[in-house]
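Not every chain is included here, but those present sit where they belong.
Order as written gives the chain letters A and B; numbering starts at 1 within each chain.
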Amino acid sequence: MAESERWKKGAAKMKELFGREPQPGQMQEDFLKITVENLFGDVWGRPGLELRERSMITVAALTVLARERELKVHLRGALNAGISREKINEIMIHLAHYGGWPTGVNGLRIAKEVFDEIDAKQK
Amino acid sequence: MAESERWKKGAAKMKELFGREPQPGQMQEDFLKITVENLFGDVWGRPGLELRERSMITVAALTVLARERELKVHLRGALNAGISREKINEIMIHLAHYGGWPTGVNGLRIAKEVFDEIDAKQK
């Protein structure tokens, strides 16, 4: 795949957020291309919001929509973007009141899983 | 209703966000009490997130959950909390990709309604 400008921009943004470039085989090939170019290149790459702000509203959206797998991925991104563990917990407590109690219970549980996985790796 | 400490704290937070104190008759009496004391006093009144951050994730949650009436209320709050119109539009464009296209279309439409109502009043 010839690397377009949009791919390069998106891949750089993914590196900034997730700490690594998109990997072939990470998802279905055509969707990976759209994810890198359209989602991360065209949208995350826009000015207008800081990376930290994009990360925070993405976490909020995934939390209230109960998208647990994607949430785990983006919680790691949020930590990379400089959002502290304390802030993440606070976001979950807050969102429990807008998405309903299970939003908070599950959000805090998943955040704890992510924190524990990171801690386990660093030992 | 004797004003408890929790009521006072919640009412002050609502004033800070919405520009006015909670009004009797604004919603069912018991739920107003819970909204002021539990939601705004106990939760919005916590440290850990800035008002602007709480406002931003609330807008994100309401947008992807398609809660249009509440979203209008909180978009006004977001403007009061210092989130610019440009940022609000950008939030909607971003969230279109996490909640689906209608999230973006409706989010931008509702934001425009709020901006237009504010502009109309100021003339």
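The rule is simple: a residue touches a chain if its C-beta (ideal position, glycine included) is under 8 Å from a C-beta of that chain, and two chains touch if they have at least 3 such contacts.
Just so we're clear, the structure is a prediction, and the values are computed from it rather than from any experiment.
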* Number of identical chains forming the whole complex, with 2 shown -> 6
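Throughout what follows, only the chains that are shown with their structure count from here on.
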* To do: Can you check how far apart chain A and chain B are, centre to centre, with Cα atoms defining each centre and the answer in Å?
  => 24
* Structure fact -> Listed in rising order, the residues of chain A that touch chain B in the complex are 39, 43-44, 46, 48-49, 53-54, 56-65, 86-87, 89-91, 93-95, 97-99
